[in-house]
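Every protein chain but one is kept in place in this view of the complex.
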Amino acid sequence: MATATPTSTPTPQAPAVNRLNRQLPDYKGLPSTLCAGCGHDVITGQIARAYWESGVEPWSLAKLSGIGCSSKTTAYFLSKSHGFNAVHGRMAAIAAGVTAANRRLALIGVSGDGDTASIGFSHFLHTVRRNVRMVYVIENNGVYGLTKGQFSATADRGSVRKGGVDVNESYPIDCCALAIEMGCSFVARSFSGDTKQLLQLLKAAIAHPGMAVLDVVSPCITFNNHEGSTKSYKFAKAQEDPLHEIGFVPHFEPMLVDVDPGKTKVIDLPDGGKITLTKLATDYDPANRAGALNLLAQDKIERRFHTGLIYHNPSPSLSFIEQMGMVDEPLATLPQSSTRPGREVLEQVMESLS
Amino acid sequence: MATATPTSTPTPQAPAVNRLNRQLPDYKGLPSTLCAGCGHDVITGQIARAYWESGVEPWSLAKLSGIGCSSKTTAYFLSKSHGFNAVHGRMAAIAAGVTAANRRLALIGVSGDGDTASIGFSHFLHTVRRNVRMVYVIENNGVYGLTKGQFSATADRGSVRKGGVDVNESYPIDCCALAIEMGCSFVARSFSGDTKQLLQLLKAAIAHPGMAVLDVVSPCITFNNHEGSTKSYKFAKAQEDPLHEIGFVPHFEPMLVDVDPGKTKVIDLPDGGKITLTKLATDYDPANRAGALNLLAQDKIERRFHTGLIYHNPSPSLSFIEQMGMVDEPLATLPQSSTRPGREVLEQVMESLS
Amino acid sequence: MGTATEIAPSAAATYTGETIVNDLVIEVATSNGTGSQSANLVLMRSIFRMGVPVGAKNLFPSNIQGLPTWFTIRANGDGWIAKRVAPDVFIAMNEESVEDDLAKLRPGAVLLLRTALKGFLKRNDLIVYECPFDEMVKDVDVKLRKMVVNMAYVGVVGWLLNIEMEAIDAAIHKQFAAKAKAAEINVVCARKGWAWAAEHLRKKDPFLLRRLDKTKGKIIVEGNNATALGLTFGGCTFLAWYPITPSSTCAEALIDYLSEHRKDAATGKATFCAVQAEDELGAIGMVVGAGWVGARACTTTSGPGISLMSEIAGLSYFAEIPAVIVDVQRMGPSTGLPTRTCQGDMLKAYYLSHGDTKHILFIPKNPKEAFEMGSRLFDVAEHYQTLVFMMTDLDLGMNYWMSDRFEMPTHREDRGKVLTAADLDRLGQFARYKDVDGDGICYRTLPGTDHDLAAYFTRGTGHTERATYTEKPADWQRNMDRLARKFETVRRELPPPEEDLTGSPVGVIAYGTSDEAVAEARHLLRLEEGLETDYLRVLALPAHVRVKEFLSSHRVTYVVEQNRDAQMRAIFAAEFPESASRVRSVLHYSGDPIDARSVVEGIVKQEKR
Partner (left out) sequence: MGTATEIAPSAAATYTGETIVNDLVIEVATSNGTGSQSANLVLMRSIFRMGVPVGAKNLFPSNIQGLPTWFTIRANGDGWIAKRVAPDVFIAMNEESVEDDLAKLRPGAVLLLRTALKGFLKRNDLIVYECPFDEMVKDVDVKLRKMVVNMAYVGVVGWLLNIEMEAIDAAIHKQFAAKAKAAEINVVCARKGWAWAAEHLRKKDPFLLRRLDKTKGKIIVEGNNATALGLTFGGCTFLAWYPITPSSTCAEALIDYLSEHRKDAATGKATFCAVQAEDELGAIGMVVGAGWVGARACTTTSGPGISLMSEIAGLSYFAEIPAVIVDVQRMGPSTGLPTRTCQGDMLKAYYLSHGDTKHILFIPKNPKEAFEMGSRLFDVAEHYQTLVFMMTDLDLGMNYWMSDRFEMPTHREDRGKVLTAADLDRLGQFARYKDVDGDGICYRTLPGTDHDLAAYFTRGTGHTERATYTEKPADWQRNMDRLARKFETVRRELPPPEEDLTGSPVGVIAYGTSDEAVAEARHLLRLEEGLETDYLRVLALPAHVRVKEFLSSHRVTYVVEQNRDAQMRAIFAAEFPESASRVRSVLHYSGDPIDARSVVEGIVKQEKR
C-alpha cells in the first residue's frame, strides 16, 4: 500500500502478494553472472520489485535489451516474461516493432551507455521521437563494461581511465538532455545507490503512457570505480543531489495521506496513478522544459548530479501506437479473415490494371 | 572588401580576383543536374562564392557528402578541390578520418536532412561531439528529394505531403538544437532564399576553428513546395525572421566602417576575422546557450523560423585535431622514417616477450 | 471527345511496300521530369489494347528532372517481349542525348526526328521522318506544352505504324483516369500528331502493327506493385522501410494497398502498421522485433540496404525469428547505379551476415510470380522461423510488364509451430529450441501468451534447447547442426525449379528476370544454330535437388546471370561440387536488362570453343 505524506514518501511495506496474488519471486530471474557489487544488479532488483508492486502480469511484459553487462540483466529479472537480448545498439528499433506487433504488451528495455549513446544512439533518439510506450532504462557507468572498460560517450571530460593513464577528452553525452530535446515526456535520472528513489521512478515510468527514459548511474565496480572516475560509487554517492523526494501511488491503491500542497506536488497520470514530488532544498518544476535543460546544462558544467524526475510533460503527445491508428487486437494474432482482403478486392485491382 | 556599418552589412562588391589572384570560376563546379529552381543550387552558388571571397586555395579544401540531391552538389562547386560523395549517412564519420589524415585540409561537408537527421544521425552528433573542424551544411528541405519526396525527420508535425493525403505525425528533429546539445560552438540557421545572410554565415563558418553547423532551409521545388509544407519557398520566405544582420570581415581585410556598439556586436575570431551582428527587432545574444535552446524550442512550438547565428561559443573547446596531439605534418605524407620505429624498438619488445 | 470518324486513315491504308508486321522495337528519347512517361505508357497500352503482346523498359537517370531518359517498347506477335537492343523506330525528342542517340542507330532504322534537332542528323542510312512536334501543339496553353508535345509523337507514330486511334484514345483515358480534363487535352494532341502525319508524311518503312487477340485478360503492371499486392494478400501486418531506389515504390504501393484494403470494416482501423524507419538498420530491427512477437513483418530495400541489414539478418537466422526482406536489386557494388538493373546481390543475400549463416531466397521472374511468391513469404518465414528474401530487381520492379491476371490465393495461411496457452496447458512443458519433430524446426510461443510457461529468452548467443545461455561446445555445435538440418528441410520443401527438357546434352539455367530473354534465346539458338537446349529456372534457394540432377545430367550447363561474378554459379559450385566443372557462365552486367541476343552470343561463343 502506497502512502504519501507531506514530508516523505516511504517505500511501501512490501506485502506478501501483489494485486494479482503473485509473490515477489514470480518477478525474479536467473542468478546474475555480473561482478559481485555491480550497480546493474541493484537496478535488476528494483525492476523486479517495481513490476511486482505495480501488479503487472509477467506474461504481459516483454523485456528487451542490446548487448553489454547491462543488457544481460534482462535475464536476471522476470523469468516469466519473454526476453529478447538482441544485438548491440538496436534494441530501441526492435522495441518499435515489438509494440506494433502487440500493442497490449508492456515493454521494458534495458541498455547501457555504450549501447544507447554510441552504437544505438540514432535508434534511441528516433524511438524517443516516435514515442514508443516503454520503460527505457540506461544503466550508465561511463564505460563499456563487457568489453573491459573503454570510455563510453557518457564519460565526463577529464575522467581518468582505470590504471590512471588515459584521460577522457571527449564531450560527454547527456541522454536525459537529448531525450528531452527529442520530445520525450518522461525523463528521469537516478542512481543505483538510491534504491528508494529508483523504485518510485520505475513505478511511475511503468504507468507513463509513452516513452519513459531513466538514466541510472550504475557504477562499474570492476572498471570504473576508482579515484578520478565520475561514475564511481563513491563519487555518485557523494554528489547525488535529489531534486525532490518522489513517491508513486498506483491507480489501484488509495492515496492514504493528505498532501501539503505547499510542499508536495501531485502529478495525476492518465491511468489514475499519481506521482508525488515532495520539495527538498529548492523548488523544481519538472514540467518546465527549459528549466530542465538548463539544470542539465549547469550540471554538466558544474559536475553536479541531480536525480529525480527531471522532465515530465503533463500532456504528452500520442504514443507511437496511437499515432498508427491500428485495430485494438494485437496484429500478431489477427486471423487470416482480417489480414487477407477478399477476392473482390483482387478483382477490382486487376480490373484497374487491365 | 568587406565593410560593416552600424545599420547593415552589405554583400561586398565582388572583385574580379581574390587575394590568391583567383577568379570566381576557379571556385565553380560542373553544371548542376538538380531540378531547375532547387534551393540546393542556390546554396551551391554561395558556397563557391564564400570560398572565393575567403581566399581559400581550392586544392587545400576537401568536399565531402553523403547521398541525396543535396549531397550531389559537392560536384557543382569547386572542381579544383578533391570531392568525396560517399555513402548515405556516413559523411560525418568520414570527415573525422579525412581531417586526421591531413590536418591542413579545409573541410566542407554537404548533407541533407535525411542524410543527417536519419541514417547519419549518430555520426553527425558524434562528429559534433568530437568537434571536427569543418563547415557542415545541412540542406534542409523536410523531404528525401532524391528518393522522391518521403518525409524526412525534420518535417514539421502536421506537414502535408505532396498530393495532399499524408500528414506528418512525427516530432521534428531540430539539427541546430541537437548540435548545441552536443557541444557545437558554431550553430547557424539560414534559408536558401536569403543569399546575403547565407554568404556571410558561410564565410564565418569557414573561419571558425571547430565544427560549424549550418542548417539551411532549402526548398525542394519538386516534392515539397506546396501548400501545407513548412519547407516551401513561400512559407520560408514569409516566415523567415532574421535574428540580426550578419556581416563577416576576414582576417586579411580591414574593418572599414566604425561600428555602433549599441547596435552592432563584433565577435573576434581566433584567426583575426570578425563577425558583426547588427541588431534587428530584438536583442539576441548568440553566446547564451540556454537562450539559444529556448529560442529553438519556442520556434518549434510557434512554427517560427529564426535565422542567423543561433549559437556561438566564444571560447570553444579543442578541435578534434588539437585533442589528438598529432605532429604538424599531415599523417598522409609522413615518410617511412617517421612511421617505422627503429630496429632497437623491435629488439626491446622482443626482449620483453622472451 | 472526338470520335474515330474524324480521323484520317493510318499509313497502312495506302502503304504498298514490304511489311514487317507485329515485330518491332520503338525507342523514345526524352528528358526526365517532362511528362514523357505518360505518353510512353499510352503508346505501350495502345499496342496492348490492339491485342499485340508488348513489353517496355524505361531507362531513366538517377536524378529527378532534366536528364536523358529512354523508353523502349517491344511489340511482338509471337510474344517475345524481352529487352531487344537496336530499336527499329526511334523517336528523338531530347537535345542532350541526340548526338549519341543518332550515332547508335542501326542502319535502316526509322527515325522520327523532332524538327528542332534536325541539325544533329549526320547520317543518310536511316529512314527519317522529320516531325515538327512542337509546332503541332503550339496552340496548347504554354504551361502544358512541354508535357503534351509528347502526345504528338504518339499520334504521329500511331499513324505511321497503324496503331488504332481507338486504342490510343482508350489508353489515354486509362492513363489519366482521374483527370478528365487532362485526358481531353492529351487526346487532342495525339490527334494533332496523327492529323499532321496523315497530311505530311508518306510511309517509307516496313513496320506495321495489326490487331491480334493475344492480350485478352492480361494486365499491365510494375513488379513492385505486384510484390506489394502479394504481400497485402499474404497477410502482411508490419512494414518498416527506408526509402531506396528501386524499392521505394514497392513499399509505397504496399502502404497504398494496405491503407485501402486493410482497414477493419467496423472501426475503420488499420490491420497493419507501416513505419518509415530512420535507416535500414532500424527497419530490419523493427521487422525482427515485430516478427518475434508474431506480426507478419517485412521490409523492402536494395543492395546498400541489405549490406546494412547484415548483422540483424544473422540474428534472424540464429535466434530463429521470422522476417521478410524484399530486395529489389540495383546495379552495385557500392551505391552503384540506383536506376539500373542487376542480379548482383544473389550470393550476398544467400550468405548475408558473418559466421555460418544462410537464408531462403525467392526469385520471381515476372509480376505474376512476384505476386504469388509475395503472398507466400510470410508463410515461409513463419513456417521455418527464419529470414526470407524475395530477390527481385529494378527491371521487374520498376518496369511495366504485361502479365496474366493474378489469382486469389487459396492456401490457408501458415503461422508455423506456435504454441498457445492452451497448448502449454496440454503439454505441461516447453523448450524453445528442441527439435521435437526431427525436421530442425522447433516450437515457439509469442510474447504476450497468457501462461507462466510461455516465456523464453531469445538471444543471438549460445543457447540450450531450453533457451538458457550456454557456452558449451557441444551445445553450440548441436544447435548449429540442427540449424543446418532445418535448412535441408527447407531445401526439400521449397518449390522445385521449372524445367523444359528436350533431351539435349546442353543445359541452360537462369533465374528471375532473365527468363524471358533466355526463352527467346533458346528459340533463336534452335532457329539459327540448330542448337536444342534444356532449360531449368531456379525459383528459390537453397536449390532443389532437381538442380543437382540437372547439372549432373548435362554435358554442359550455361548459367545465365545478370552480374559479373557468376554469383549463382558460385552457390551451385559450393553445394553441388560434383558438377561444378561442367558449368559455364553467360553474364550480363551493363545495367541494362538482359536481351536474348547477348545470351545467344554468350552460348554460341563457348559452344564453338
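Chains here go by letter, A, B and C, matching the order in which they are written, and residues are numbered from 1 within each.
The working rule: a residue touches a chain if its C-beta (ideal position, glycine included) is under 8 Å from a C-beta of that chain, and two chains touch if they have at least 3 such contacts.
As the structure is a computational prediction, the values presented were derived from the model and not from experiment.
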Selected from B:Gly45, B:Pro58, B:Gly193 or B:Pro242 as touching the chain missing from the view: B:Pro58
Which residue of C:Ala12, C:Ala170, C:Leu337 or C:Ala421 touches the chain not shown here: C:Leu337
Residue among C:Ser46, C:Ser353, C:Asn366 or C:Thr392 touching the omitted chain: C:Ser353
Touching the absent chain when the full complex is considered, from C:Gly155, C:Gly193, C:Gly289 or C:Pro304: C:Pro304
From C:Ser248, C:Ser403, C:Thr513 or C:Asn563, residue that would touch the chain that is not displayed: C:Asn563
Chain not shown, touching residues in subunit B: 30, 57-60, 62, 64, 74-75, 79-87, 90, 93-98, 100-102, 104-105, 122-123, 126, 130, 324-328, 330-334, 336, 338-341, 343, 345-346, 349-350, 353-354
Residues from subunit A at the interface with the omitted partner, ascending: 33-36, 67, 69, 72, 87-89, 118-119, 121, 144-148, 150-151, 153, 222-223
Residue ranges of subunit C at the interface with the undisplayed chain: 61-62, 303-304, 306-308, 310-311, 313-315, 317-319, 331-340, 342, 344-345, 347-348, 351, 353-358, 459-462, 471, 473-474, 476-477, 480-481, 484, 563-567, 569-570, 573-574, 577-581, 583, 589-592
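What we mean here is this: only the chains that are shown with their structure count from here on.
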Pair exhibiting more inter-chain C-beta contacts, B-C or A-C: A-C
Rounded Å distance, subunit A centre to subunit B centre (Cα mean): 35
Whole-Å gap between the CA centroids of subunit B and subunit C: 40
Averaged-CA centre spacing for the pair subunit C and subunit A, given as whole angstrom: 45
Touching two or more other chains - residue numbers and ranges from subunit A: 122, 126, 130
Per-residue multi-chain contacts in subunit C, two or more chains: 278-279
